[in-house]
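Every protein chain of the complex appears in place save one, which is left out.
Up next, chain A:
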Amino acid sequence: MNWNAVAAIYRYEMNRTFRTIAQSIVSPVLSTVLYFVVFGAAIGARIDTVEGVDYGAFIVPGLVMLTLLQQSVTNASFGIYFPKFIGTIFELLSAPLSFIEIVIGYVGAAASKALMIAVIILITSTFFVDLHIAHPVWMVIFLLLTAVSFALMGFIIGIWAKNFEQLQLIPLLVITPLVFLGGAFYSVSMLPPGWQTVTYFNPVLYLISGFRWTFFGVADVPVGLSIAAITVFLAACLAVIWTIFRTGWRIKP
């Protein structure tokens, strides 16, 4: 393994993050505060508790997941799209690097930034609600698995995208709706039975449900299923990336 190269990529990417640290953090924190005001205060005033959990606290895991997914995908897709766009990708391809090292560098940096912001959101939320985390170790595992697998997905999008519109398409058109419909702000049990069935086809539901379980010990679906779902997703992303590099798809003529 060329760890010096992994470190170089990671450091370079994190450098970019810290160069724009203010805008990286301000906007997710601001939107979180808005969510608390709108969902927590307005809706929370009508809904007292969900499955025994105070509504304000109930939406915290969903909010953290929403940010984590968006950030992981966006950071990773931009991270690899940018060198493609400005042409500096030639250096990655001509360096003595395996695709594993390229992926660890870029995905690692994208996931790290997403995790940082997720933690900041989590801390911000403690200003609004009382939080008790039932399974902190599992919570960290969920955060890590989610950040890494969605950063992998972002990486794929970044390689696939031919322009900035395509780059933003998936996060906007796919991720955000899936999170909203995946029970970020409600429990699936609150939906009519027909919609419940539809929701079970939403992969993000398993994430949010599992993540919420690590906080409150209550879940829409069994935790084992959540872990399995995210592991399968992770494996699928890895398989796609492996194929991309093996065939040079959209990176090597």
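Quick notes
By our rule, a residue touches a chain if its C-beta (ideal position, glycine included) is under 8 Å from a C-beta of that chain, and two chains touch if they have at least 3 such contacts; residues count from 1.
Here is the rule we go by: contacts and distances are computed from a predicted model.
According to its UniProt record, the chain left out of view corresponds to "ABC-2 type transport system ATP-binding protein" among "4Fe-4S ferredoxin-type domain-containing protein", "Tryptophan 7-halogenase", "Phenylalanine--tRNA ligase alpha subunit" or "ABC-2 type transport system ATP-binding protein". From the set A:L92, A:I121 or A:I244, the residue in touch with the chain omitted from the display is A:L92, counting the whole complex.
For the options A:I9, A:I208 or A:V221, the residue in contact with the chain missing from this view is A:I9.
Counting the whole complex, the residues of chain A in touch with the unshown chain are 2, 4-5, 7-9, 11-12, 15-16, 19, 82-83, 86-88, 90-98, 248, 252-253.
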